[in-house]
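The excerpt is restricted to a subset of chains, each kept in its original location.
Chain nomenclature is as follows: A and B, assigned in order of appearance, with residue numbering initiated at 1 for each chain independently.
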Amino acid sequence: MAIADLARDNLHVPAEVTSLIAEYAHVIDSGRFEEWPNLFTDPCLYRITTRENMDRGLPLSIILCDSRGMLLDRVVSVRTANVFIPHSYRHMVSCIQLMESGDNEWRLRSNYLVTRTMPDGTMCVFSTGEYRDHVVMVAGEPKFKERVVICDHSMINNLIAMPL
Amino acid sequence: MAIADLARDNLHVPAEVTSLIAEYAHVIDSGRFEEWPNLFTDPCLYRITTRENMDRGLPLSIILCDSRGMLLDRVVSVRTANVFIPHSYRHMVSCIQLMESGDNEWRLRSNYLVTRTMPDGTMCVFSTGEYRDHVVMVAGEPKFKERVVICDHSMINNLIAMPL
């Protein structure tokens, strides 16, 4: 979508939206996973897919959750399964762009980069890609009605323990 | 330039500018190269140089385009030459700062980090550095009159296939 297609008065990304996007990152990066489902509406759509799938028009998802309950299941499995070595993420989100806006709802895209730090201090760029979000206001609070994570790569299927 | 030198009412980076900077990243990262020249005025200045050159006051450029035609030439060569392995970029842009503003024009700088993902999923930080932009409004749309890319490193001369 070219900027030309957007109304000039629609370019502004409101503070409610940037704050929600920031909160999402901080919730995960500080390990407050239990708060993560509350950033979504219920029902909702949280989906991780790859750029390759998107380019080919494939509806395949690496992860798909359509309710807070499913999101919470993921959190519980992170907390209890513990099959992975404890590590932490750090999200960088930039190039947030408003695609469409309506009455208290916004469609946006942004770029993300997530680093992973292991207990021994080893750090790597874990995932990069794009977020496509649908944000709505619910009782005065911004929530993700939809967050689609499009990874630039396709080799992390069995590595994703925590949400991206 | 210290913040003290800037008028307080000039600190705000307008939505037109942040949207253009975001659009630039999304155009490249999603492979819509043909739209890239349209983000510039005609004539324009698109220049890639290195921090070392800037520090030494050298006018050398790795790449210099001064019209949409030249920008388009680069796009065509990316599309047809195909001497490089297809890969994708992901841009992170932050610390956007207004340096000067006039009537519908703004001079800004920002930091960028570009990752590159290869078809086999290998990912690396490909380039970091600074953008120095001159953005103007043309027929109600923001355009780059000038974008100077100052790379922190100097070893990518023959690796730059796609625009940074």
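As a working rule, a residue touches a chain if its C-beta (ideal position, glycine included) is under 8 Å from a C-beta of that chain, and two chains touch if they have at least 3 such contacts.
Since we're looking at a predicted model, the values are computed, not measured.
K.L.:
Tell me, please, the full copy count of this complex, given that what is shown in place amounts to 2 chains.
P.N.:
Across the complete structure, the repeated chain appears 3 times.
Everything below uses one rule, namely that only the chains that are shown with their structure count from here on.
K.L.:
Determine how many degrees of rotation, between 0 and 180 and to the nearest 5, align the Cα atoms of subunit A with the equivalent atoms in subunit B.
P.N.:
To map subunit A onto subunit B, rotate by about 120 degrees.
K.L.:
Please report how many Å separate the Cα centroid of subunit A from that of subunit B, as a whole number.
P.N.:
Centre separation, subunit A to subunit B: 26 Å.
K.L.:
Mind pulling up the subunit A residues that touch subunit B in the complex?
P.N.:
2-4, 6, 8, 11-13, 51, 92, 94-98, 109-111, 113, 125, 128-130, 152-155
K.L.:
Quick one: which bits of subunit B touch subunit A in the complex? Just the residue numbers, please.
P.N.:
15-16, 18-23, 25-26, 29-30, 35, 38, 88, 90-94, 113, 115, 117, 120-121, 123-125, 140-142
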